[in-house]
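Complex shown without one protein chain; remaining protein chains in place.
Labels run A and B following the written order; every chain starts at residue 1.
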Amino acid sequence: MRHLLDVCDLSVDELGALIKTAEDIAKDGKKYARALEGKKLATLFFEPSTRTRLSFEAAMIELGGSVIGFSEASSSSAAKGECVSDTVRVVSNYADIIAMRHPIEGAALAAAEKSPVPIINAGDGGHCHPTQTLADLLTIHREIGRLDDLTIGLCGDLLYGRTVHSLINAMLRYKNIRFVLISPPELRLPEYTQNALRRAGAEVLETSSLEEYMPILDVLYMTRVQRERFPSSEAYEAVKDCYRLTAAKLADAKKDMRVLHPLPRVNEIAKDVDDDPRAAYFRQTLNGKLMRMALLRYLLSDEALNADAKLPEGEQTSLKCPNNKCVTNCESDFVMMAARDEDGALKCRYCETKLDK
Amino acid sequence: MRHLLDVCDLSVDELGALIKTAEDIAKDGKKYARALEGKKLATLFFEPSTRTRLSFEAAMIELGGSVIGFSEASSSSAAKGECVSDTVRVVSNYADIIAMRHPIEGAALAAAEKSPVPIINAGDGGHCHPTQTLADLLTIHREIGRLDDLTIGLCGDLLYGRTVHSLINAMLRYKNIRFVLISPPELRLPEYTQNALRRAGAEVLETSSLEEYMPILDVLYMTRVQRERFPSSEAYEAVKDCYRLTAAKLADAKKDMRVLHPLPRVNEIAKDVDDDPRAAYFRQTLNGKLMRMALLRYLLSDEALNADAKLPEGEQTSLKCPNNKCVTNCESDFVMMAARDEDGALKCRYCETKLDK
Partner (left out) sequence: MRHLLDVCDLSVDELGALIKTAEDIAKDGKKYARALEGKKLATLFFEPSTRTRLSFEAAMIELGGSVIGFSEASSSSAAKGECVSDTVRVVSNYADIIAMRHPIEGAALAAAEKSPVPIINAGDGGHCHPTQTLADLLTIHREIGRLDDLTIGLCGDLLYGRTVHSLINAMLRYKNIRFVLISPPELRLPEYTQNALRRAGAEVLETSSLEEYMPILDVLYMTRVQRERFPSSEAYEAVKDCYRLTAAKLADAKKDMRVLHPLPRVNEIAKDVDDDPRAAYFRQTLNGKLMRMALLRYLLSDEALNADAKLPEGEQTSLKCPNNKCVTNCESDFVMMAARDEDGALKCRYCETKLDK
């Protein structure tokens, strides 16, 4: 049985196959209308995320399956102190597959360890949100026609932006990708992601100007710059308009460049961009549904159900995870495990925070 | 593509056709059990309204379709500051039609302007709630047998009662309707609705006594008199029992008169009325489902999908809408538009509040 906890759980071949299926669904959805008939998806949303939840539900229904679930924690047993692995063991009696959104980092892995049915991580705090990245990849592929040989601008909050880190990790597996990092100095890409780029030998350009590299971009991935990330309101006010995309700022961009955004946007993309053919963010949400359809179908195929789970390796440790939003610190009686990153350093197996000795 | 934002968006002929369909469904629902197979309804309830939501969901399911959605704003992206037109553009990728409830006036029109799929207004603040009026009209037609030649009593809060205003506007399109307005002086019908009655040349009787005209009524439409509408608790206590319908007060009513109420009731209709055959309010909720079935089927028909949207005309204006619950004041970057009412005066295109120059 396979789970999807991190986008890199999928091999490049598997990703290619999902994209192919999604594009086929886009062409002829009717063909798939009974693909998961009699199957049930549980959407366990311990925190609200309308867009993601509705996308999963629409995906399952369009495959002929059914959906049960909840949309926030107050409706769930978590309010009574139940651990997430108990919840999924119970729910696995009611559903064939689970899509889980949780505010706690590492919750999806903690669930997958005990779950008799496939777990899809629909976001675990600031850690991972792989189906968003699947939507991003399909959008690039459908809009540009390829996943290699691209110059990708990433704009806004590169420090905390989970979707940005995930997209970088996914794109590093493709050939000849150049990254343009566009952010205020306060919100530069964190060191460990910078390291990943360096290790991969990727070409990286860095700027605090949205306009500087506009003409060379194939993809511009926008994210929100949030007031609360800045030391003061003044610091925020000083930069916010710099990272707001407008029709005027698009003037120098390539004609076949594409603007992506994970949505919801607040004001980081002006409405005058919406009708530009380069604005791909609403189509991106359709692509999210298509990839979720492809994913649900794949994880419930005999091939995936009979495969190894491939959960991350771990070793017992007496170290405590320093991340207080990590599942190992949020649930009682949790057995802490450590994993090793590419440099051999110890990290928490659940939330991947570096462990200090 | 057609939307339903206000009950008067539908022509009298369209209303007649919906009533005919609803009555046919009442006779033989099985015939419609697969009418919308493969279609999805999204119920976007930015504020809770169980009755309306469940009625829509039951309607869609009985037509063979499926439902996704949310039941309050905390579960939605609105909590993150997304504008309603973005939400519907996203959700239109997940559903074929949207029923939207929103606390902000004019939100349904703001949504419809950008929506690639039909929008049904399931209540936009105090502004409109057209499917309630559809339920009222079907109830009168099924219970009395006609929509012309009626004396209709409207009792309770006629000042703020959205359902009352909407029912008046709908009934003004039928012949020979006499209105009996029954309310405390504090809660009389607002001037603009009084004007609409006058313009239409309708016969109007006004009273503060629930009993006075009881013997001549064909329909008695009850609404709740809320404590918070009065300047003091004493003012409320002084009148509240006058507008409470009891079995005793029905003694003088016609044998085939009918009592309607949009529900939920609190105590404005005593329980001893429930078993009277003239009490039609529980059957009214069934009629709400039947009309929603007829409406969903119509809006998703080729005829309606290929028709013009008929959104209200508007002209750009520098005036600001004085209604602080209007969508033009609640969303950022909103382009204010003005429309003209029957007298040629400027009103907000979204919430229809008069614009002062």
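The criterion applied here is as follows: a contact is a pair of C-beta atoms (placed from the backbone, for glycine too) under 8 Å apart; a residue touches a chain by one contact, two chains touch by 3 or more.
Bear in mind that the values here come from a model prediction, so they are computed numbers and not experimental data.
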Practice task
Decide which residue listed in B:P48, B:P116 or B:P215 touches the omitted chain of the complex.
Solution key: B:P48
Completion exercise
Missing-chain contact, candidates B:D6, B:E72 or B:E331, resolves to B:E72
Fill in the blank from the handout: Those residues of chain A that touch the unshown chain are 38, 40, 42, 66, 68-70, 74-77, 79-82, 86-87, 89-91, 93-95, 332-333
Handout entry: Sites on chain B contacted by the missing partner chain, in the whole complex
Key = 33, 48-51, 53-55, 57-58, 61-62, 67, 71-72, 263-267, 270-271, 282, 285-286, 289
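Here is the rule we go by: only the chains that are shown with their structure count from here on.
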Problem - Centre-to-centre distance between chain B and chain A (centres being mean Cα positions), rounded to whole Å - result: 41
